[in-house]
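One protein chain omitted, others in place.
Naming follows writing order (A, B and C), and every chain is counted from residue 1.
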Amino acid sequence: MIVSPALGRGTRAAPETDGAAAVTPEPVKSFMRILSQSSKLGNPRAWAYIEWQHGGSNCFIGRRFELLGSGLSLFAKKLIGVTTAVAVVGALLGLYVAGWATSFPKEVSASAAPASSAGANLTLETVAAVGAKYSSHPSWVSYLVRTGGRWQRTTDFKLPANSVVSVTIYQFDSPTGLRNPFMSQVQGTVGAGAMLDGKPFNAIPPEEASHTFAIPELGVFVPLAGVPEEAKHPCEEAPCEPSTTDHRTITFSFRTGNKGRYRWQCFVPCAAGWYFGNGGPMQTLGYMDGFIDVV
Amino acid sequence: MASSSEELPLGRMVPPVPAGAKIPPEPPDVGARALSVASRLLAGATTFFFLGYIFAYFYLRSLNVEHLWRHGHINPNQALGAAMIACVVLSAALSVLGGRLMKSGSRSWTVPALGGVALGLVAVALQCLEYTRQHFGPTDGAYASVFCAWTALYLIAVLFTMYWLETQVASELRARRNPAPVEGDIRQADRLIAPGLDAAVFYWAFLAAIGVVTYVVLYLV
Amino acid sequence: MTTTTAAVSTPQPAGRPLWRRLIGFNLLAAVILGVGGYYLGWFIGHQISGKSFAYQENSSENDVALLLAYVFGVVGFLIGLGFANYPVSRMLGRPASLREKEEEGVGRYFGLCTDHKVVGIQYLLGIGLFFFIGGVNAMLIRTELLHQTPQFVGPGQYISLVGMHGTMMMGMMTSGILGPFANYFVPILIGARRMAFPRIEALTFWLLMAAGFILTSTIFFGGFPTGWTGYEPLNDQAVMGMDSYIIFFALVGLSMCLLGLNMLATIITMRAPGLTWSRLPIFVWSVLATAVLMVLAAPMLVATLIMAALDRTIDTSFFIPGGGGSSYLFENLFWFFGHPEVYILALPGFGIVLELLPVFTRKPLWGYRLAISGMLGVSLLSFFVWQHHLFVSGINADLRPFYMLSTEIISIPTGFIFLCAMGTLWKARSTLSVPMLFCLAWVFNFLIGGLSGVFVSDAPSDTGTHGSFFTMAHFHYTIMGGLIFTFFAAIYYWVPKMTGLRFNERLAKLHFWLMFIAFNATFMPLFALGLKGQPRRVSEYASNLHALNVWVSISAFVLGISMLIFIVNTVYSMIFARVAAEQNPWRSKSIEWQIPHPVPVNNFEQIPVFDSDPYDYGVPLTVAGTQPASAGT
Partner (left out) sequence: MSSRSEPVAEPNHARRFGLIWLAATVVATPLVILLIGPIMPPGKATEQAAGQVTDNTVLLGMATPVLLLVVLYLAYAMICFRQPKGAVLEGPAIRGDARVQTTWLIVTSALVLSLAVYGTLRLLSDDGAGSGSGPTPLTTPKGPKLPVQVIGQQWAFTYRYPTYGGVEVPHLVIPKGKMIELHVTSLDVIHSFWSRQLGVKADANPQVDNIAFVEANRVGAFDVRCAELCGLWHGEMFDHGRVVTPAEFETWIHQAQVTYGPATKALPPYSTTYLPEPTRRGG
């Protein structure tokens, strides 16, 4: 056991006498004096927080600064160092925040309906794999919307308030099967029904559903039947043209109600490869979920 | 704005080992005490680590969600399991014997210690062999998952302990050839081998006990 | 790499060429080996499980590859720093040694250094960096909540932001006080020359830095949707960003366990002669109580995360109901670690307050033994209360009376700490310097936290508040009000000792008042929001809560500005003003102020002999030993 000679009680300090404002209590000072003499371990170099002193410090940061501005005073060097650090942190921060802020899919407004009815048209398509052209996850399943004459992958639509929106969906994916068969019935549409390949229907067998178009807050649930397995030439990758490949066409219309930002999503577990089919594209904005801005 | 403090010689925040500093070497018993406390704490931490798997085993078994806990055909290979646990217990016994011999001063303690290390590695090999003979993988239900994860992690703990024992034996063999310099930063560093072995043997005996619990729960119950 | 020769390696001649200095085990080699390990792991992962699991080609996600990439990356990073040198040399039988080869000058802070003071300062800056990143996430969260529907970031990104903020704060601030201040001051306070295991101490720091970097990299893999709790089966359903969360918390758990083990070994075995258990400073007692929790609770977290990782990669079914697992299992295992974790956050705060109050009230610590029993009581009881997080989950609902009782009982030892703080303030001569202000703010904030805890620990009342902003306000009062305020108290109190430089007093006072007012303005309304029905982690809330949310967001920005003021104060005081601090600015009688600045490498020339505890303040009582002559009854 290291027992140093009675060096002076480590922390015991004689009681304050009359509250004299001795900065360091008397006996402790002796203890410290012994120490300070003994701590003349070589000559401790005066050293700044980061070693920026004149006279060839052996830390390479210090050396590089000397080459830069030999005439600059120490303060100027510090100022340069701090401003560059602040600039770098600011830039990184800006990149970080910008990365978050630009995570919203582009907003697309529905094309105006023909002059007769005051509503709007929305043409969508659902594809089994979105392909490298549209996303960095080529194998993800996704919705696409037809705007300006071509298919775009965004799920953020702007619709007029209190009007009827007629929706046409070209469905290219094979059936996966609904988790909760309750969604196999068409709900919340104008006329409480929808058209599948030209024939009206109000429910489909749940195992035939490939996706749904659902806006829970407006009560709209429309199941989309899948292309049967033995289809001759299914569409491999977006953009799928209804004219050339096998598909199902579902048309319906719904009333948008008053202003607001409603979310819409697919209720079929169609994200193959994730637990219960609800990961990846089903949990990323811009594939199988999105917003409807009723303005 | 360079304030007057520029000239004030401020000592280095934490000076490195200054040139020529006479740092008194430290007596080895400070390190010895630390090693024994550390091995007991490590034993505690390992217990809580495997407590997670014991809890998982009994919790999932009692819940038996949708009767998917364990299908009839999922049974580990009993023979290889018994061989593995026998090697573990024997290796721990040999290590304890080595520790005793070392304490009694006989120089031949390294033989049982090395035997213990070898048997530990054999146990690991046996368990890996058992994986190939058990006709089920980790994806066959809750029991299979718990079995595979728990035994695999136990093997990793055994390998770490074998490494720890091996370092003590290697230090002893090297110390007999050329003893460590007296004036290193630990005075007579070789006097740390005894407490080091003692700590390693304690931990290995404790881990062997956990191994027995693992064997009983996974193979027999 | 040559093994560690005799300790005192004469430093190379000062003028080593730059390229020569860059070769060898330093941060540069660590980064290179880390990146190399990452890609090696990624390659191996793709070879192992590229084809064998059906889910992978459907989802083009390879969790095995990412997990292996992270693990190999961290191993490469540590080898590059030189952590493998000592184990390899021990395997070859080389003698044990205490010091790695010393870098020169500022290089000591950017590599493996076995000097506990250097590791303390590394921790302070490392934790500060990731605390800043966590704070930025909080600011983004409040920007999103300015509007009641998602406008700034999508709901998926919002949940990732909430998860990253929570995980970063819980992971990093767990060793927020223990890392910097216990590493730096525990050896000095107990009269030791070093920590029990210097290399493990450095390892815990570098593990945390690797972990922090890994968590921030989750944004490149799509973030994770589960928040800091990582509940199953959503954990299993998440994209690859979830693997960053799993590896982050596994590394944090490993680092916590090793830090606790190192602290306990040091405090138990390396106290100077004369420093009996009843003379140990109260801060060291709180470090001991926290270390017990760290050593025992952290392995449970690592075990749980390994199960979650196996579920995600090789389809085991620990938590998948379809395969025989249960989501209840994860909840139980997580909160068995979770509750000791939140007491790991609170206990160091108790230690700092009770250590600093005597210095600023010029009175000895009131009720030293009561405070110790309080801390150890909290530490031991914290393992028996975890199911109060699961009152409404339906898990063994018949045990709820027991967990209500154990949760209420744990507030008794916490009450002791309050009594000791109030006893120390009794008839004191207190000076309101900045560390004292932070300690008094702790008393107020932790009081609100504790009393709101009474509401959430009562099962019927918890029905209304579980998972709402009320609970979030409760734990922000106990963690931010309890830990972060004492973290700043410790910074303003001890940094003059660590660096020898004084903070600017005016900026410090401005930082305190702005932080205290903004903190209460931010988190007090959250109680009301919670009771009015706003759940946690939602980016859309009812329109009648909009005004209150805007108020909270603005005061959160002011809180952010107060943190910036602290950063400005640090940069100004430490780099520009550099006003030398006195040897003992607070006239403290504790030993760390008696040794010179800069603290020599081995702390003491001779190991001191202690014959009293460090609270020898105050006018001694009269012979009757009841009250000092001057004070009334």
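One rule holds for everything that comes next: a residue touches a chain if its C-beta (ideal position, glycine included) is under 8 Å from a C-beta of that chain, and two chains touch if they have at least 3 such contacts.
Given the structure is predicted, the values throughout are model-derived calculations rather than measurements.
Although it is left out of the displayed model, the omitted chain contacts the following shown chains in the full complex: A, B, C. In the complete complex, the residue from C:Ala84, C:Val538, C:Ile567 or C:Ala580 that touches the missing chain is C:Val538. When the missing chain is restored to the complex, the residue among C:Asp462, C:Glu592 or C:Glu605 that touches it is C:Asp462. In the full complex, the hidden chain is touched by chain B at residues 65-66. Counting the whole complex, the residues of chain A in touch with the unshown chain are 16, 18-19, 21, 176-177, 179-185, 187, 202-203, 205-206, 214, 216-217, 219, 221, 263, 265, 267, 269, 271-278, 282-285, 289. Residues of chain C that touch the chain left out of the display are 54-55, 58-59, 150, 155-156, 158-159, 225-227, 229, 231-234, 237, 315, 320-323, 326-328, 361-370, 391-398, 400-401, 404-405, 408-409, 411-412, 415-416, 418-419, 422-423, 425-432, 440, 443-444, 447-448, 451, 454-455, 457-464, 466-468, 531-533, 535-542, 587, 615, 617-621, 627-633.
What we mean here is this: only the chains that are shown with their structure count from here on.
At the centre of the protein atoms shown, by the Cα-centroid criterion, sits C.
If each chain is reduced to the centroid of its CA atoms, chain A and chain B end up 42 Å from each other.
Counting only residues that touch two or more partner chains, chain A has 1-2, 41, 44, 47-49, 75. Among all residues of chain B, those that touch two or more other chains are 1, 6, 10-13, 15, 18-19, 21.
For chain C in complex with chain A, the residues that touch the partner chain are 14-16, 18, 21, 54-61, 104-107, 136, 140, 149-150, 152-157, 161, 191, 219, 222, 225, 233, 236-239, 272-274, 320, 499, 501, 571, 574-576, 578, 582-584, 587, 589-591, 594-596, 598, 600, 604-614, 616, 619-620.
Those residues of chain C whose C-beta lies close enough to touch chain B in the complex are 6-11, 87, 90-99, 102-105, 108, 115, 117-118, 121, 193, 196-197, 257, 260-261, 264-266, 268-270, 295-300, 302-304, 306-307, 310-311, 314-318, 321-326, 328-329, 332-333, 336, 498-501, 576-580, 596-602.
Contact residues of chain A toward chain C in the complex are 1-7, 9-13, 15-16, 23-25, 28, 31-32, 34-36, 38-39, 41, 44, 47-51, 56-63, 75, 78, 81-82, 93, 96-97, 99-101, 103-105, 137-140, 260-261, 263, 271-276, 278-280, 283-285, 291.
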